[in-house]
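Every protein chain except one is present and positioned as in the full complex.
Per-chain residue numbering starts at 1, and chain names A and B are given in the order in which the chains are listed.
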Amino acid sequence: MVSALLELEGLRVSVPYEGGLRRVVHRVDLSVAAGESVGLVGESGAGKSMTARTVVRLLPPGATVEGSVRFDGREVLAMSPSELRAHRAADAAMIFQDPRAHTNPLRTVGDYLTEGMRLNQRLPKRASQERACDLLGAVGVGSPRARLSQYPHELSSGLLQRVMIAAALSAEPRLLLADEPTTALDVTTQAEVVAILSDLRERLGLAMLFITHDLDLAAAICDRTAVMYAGSIVEVQGSGELHDHARHPYTEGLVAARPSVDTTLRRLPVIPGRPTAAFEAPPGCAFAPRCRHALAHCTAERPVLAPLGRAMVACLRAAELHPQQPADDEETDRG
Amino acid sequence: MSGVDLSPVEAGPIAKSPTWSRLRRRLGPLGLAALAAIGGLWLVALLAPVLPVADPTDVDLTSTFAPPSAGHPLGADSNGRDILARLVWGARTALLGPLVVTVVATAVGVLLAVVAAWRGGWFDSVISRVFDLLFGFPGILLALVVAAVVGAGFGAAVAALSVAFIPYIGRVTRAGALQQLRLPYVAALRVLGQSPTAICARHLVPNLGAIIVAQAALTFGYALVDLAALSYLGLGVDQATPDWGGIVAAGQADILSGYPQQSLYAGALIVLAVAAFSIVAERLAGRAHAWRRLW
Partner (left out) sequence: MVRFPVTRLAGLVITLLAASFLIFSSLYLTPGDPISTLSGGRTLPPEAVEAVRQQYHLDDPFLLRYLAWLGDVVRGDLGESFAFNAAVSALVSARAGTTVMLVAMASVLIVGVGITLGVLGGIRGGLLDKGMLVTTVIGQAVPSFVAAMVLIWLFAVRWSWFPAIGSGEGFADRLHHLTLPAMALALAYLAYVARISRAATRDELGREHVETARARGFSSSQVVRRHVVRNAMIPIVTVSGLTIAGLLAGTVVVERAFNLDGLGSLLVEAVVRKDVAVVQAVSLILVTAFVVVNTLVDLLYRVLDPRMGLAAGP
C-alpha cells in the first residue's frame, strides 16, 4: 500500500473576523496519492481554498489550524520557518485564480519566472533563463525569449495564467495546488489551460489538488473528486462515478443544476436556499435545511464521511437512499 | 433528479441604523474626541464675550510676564495682558476666518464641479484646467499677491484663500460626480423627466455628501494654518485684535527673553484645532487613498 503523498486529517481552520475567529473549515479528511489528481468542488464559502492553502500554510495572519497536514510523511503544521520555506520552494507549488493580481506589475515576466530558480535553487542567471524558455514552451507560450523581457500588463490573462503555471513548475514540485485557475478565463482559454495541466501531469507525474466550483471541469481533469459543503467534505468518488452516481443530496443537486445539451427541461432545477459557510452552519447536518431528503435526526446528528461502496459519503441517509446492488459492485469493479 | 423549486427567497427586514449611531461608529473613539475638541473650541469662541476672563486688550505694565495666578490663570504677556483672555478671544478670528473660507470654497467648488461634470465637453475641460491651475498656486502665495495689490488685511486674506481653496473641494467633487453620473439612477431620473438641477440638487450632491464634508473639514484645517501664518506674518488680522497666529508672532521676541508661554500656548491651540479637524476629516472619508491622484 503506497502511502499518500498528501494526507489531510481532521483539518479545522478558523480565520480572524472583526475581533473574533470564524470557522471556515469544519473538518476535512482527504488524501492525494503521488501522481493522482484530486478535485475539490464546492460553492463560494465552502472552504476549498483554505483547505488547499493549509498544505503550504498560506493562511491569513491570525488564522488557526488544527489537525494534521502530512506531506510525504512530514507534518507541515509543525515545520519551522526554514523548513516551511524549503517545503514551499520544492515540494508543493500553488497557482491562483487571478494571474494579474498575483504577478508583480513592476517586474518582467522573465524576472517572475526565474526568481524561484535564482533565489531558491541558486541557478545562475543564464541557466535560469534557459530553463524559463523551456518551461514557457512546455506550457505553450510562443516566442519565449521575447516574453522574458515583457511586463505582465502586456500579456493577456490566458497567457499570464500559463506563465504562472510555468513558474510553478520551475520548482519541480511534486504537488500542484490549483486554486480555481480557470475561473477568471473565458471558456476557450479554460479548455487550453486544462489541456496543458493534463498534459504536464502525465509527463511529469505531478499530483494535483484542483479547486473549482465546476463539477464538469473537475470530471474532465481529476481522477477523484471531493465535494465540499459548509467546510466539510460531503462526498468523495471517482470523477466519472460521481457524475453518474452521486450519493450525497448536495452533489445530486449540483449535477442536476448543470444544464446539459442532451436533455430537455422546462425549468432549470435549483437547490433551494443559499450556500452556507462553516461558521453559519446549523447543528447537525449542514445541508439539512436545503435537503429534500432531510428527516428529524438529520438536524440532530452531524454526519461523518463513511464509505458506501467505492465512495465516501457524509450523509445519515446515504445507505438508505442508495441501496447497494450487485450491479453497482460490478460497475465499480471496472474503475 | 431533484425537484423544481421556485418558491420566492425570503428576504429579511432591512434595518437602517439611525444616522447618529452610524456616524459614531465611523468616527470611532478618537474621532469622537476630536469632534468634542472642535465643539469645545467653537463654544469658547462663540461665548468669549460672556466667559469669565479678563479683557484681552487690558494693558497692565505692572504685571508683565506675571506667572499663573488667580487673576491670570495662564500668566500675562510682555504688556501685562492676560494670556488666557487673549487665547479665548483669539479663537474667534482663528475659527471664523477658516469657516468663511471653507463655506465659500465649498459652495463655489461644488457648484463648478457638478456643473462641469454634468455638462462635460469644453466646459469641463476649462473648469478642470482652472482647477489644476489654481491648485498649483499655493494659498499663501495667492494671499501675498493679493495683499500686495489691495493692501494687507483680514478680508483680503480670507478672500484670497477662499479662491485658492476652491480646487481642493472642486477636484474631489468633480471626480465623485463623474463617478455618480455613470450610475443607472441618474439615467433613470432623466427618463422620468426630472430637470438636471433637480437631479443634482436632490440626489447627486447629497450622495457626494460624505466626501464633500470630509474634504471641507480638511480644507478648514489648511485654511486655519494659512490664515494663522498670514497673521503671524502681520498680513492677516490687524495687530490690535487678538488672534492665535498674531499671538505667536507677538510672543516670539519673548521666547528669546525666556518667556515662551504666549507663543507656545497659542501654537498648541492651533495644533489642537488642525489635528482635530484632520482626524474628523479622515474618519469621515473612510479609507481614502490620499496619494492617488484624482484626475
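Just so it is clear, a residue touches a chain if its C-beta (ideal position, glycine included) is under 8 Å from a C-beta of that chain, and two chains touch if they have at least 3 such contacts.
The model shown is predicted, which means the values in this text are computed figures rather than measured ones.
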### Summary
Where B:Ala85, B:Ile270 or B:Ala285 are the choices, the one touching the absent chain is B:Ile270
### Query
Looking at A:Ser3, A:Ser149 or A:Gln324, which makes contact with the chain not pictured?
A:Ser149
### Absent-chain contact - pick from A:Glu43, A:Asp98 or A:Glu280
A:Asp98
### Task
Go through subunit B and note every residue touching the omitted chain.
129, 132-133, 136-141, 144-152, 221, 225, 228-229, 232-235, 245, 248-249, 251-252, 255-256, 258, 260, 263-264, 267, 270-272, 274-275, 278-279, 289-293
### Message
What does the interface between subunit A and the hidden chain look like in terms of residue numbers?
### Response
56, 58, 84-90, 93-94, 96, 98, 101-108, 111, 115-116, 119-120, 149, 151, 153, 167, 171
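Methods note: only the chains that are shown with their structure count from here on.
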### Task
Express in whole angstrom the distance between the two chain centres, defined as the mean CA positions of subunit A and subunit B.
53
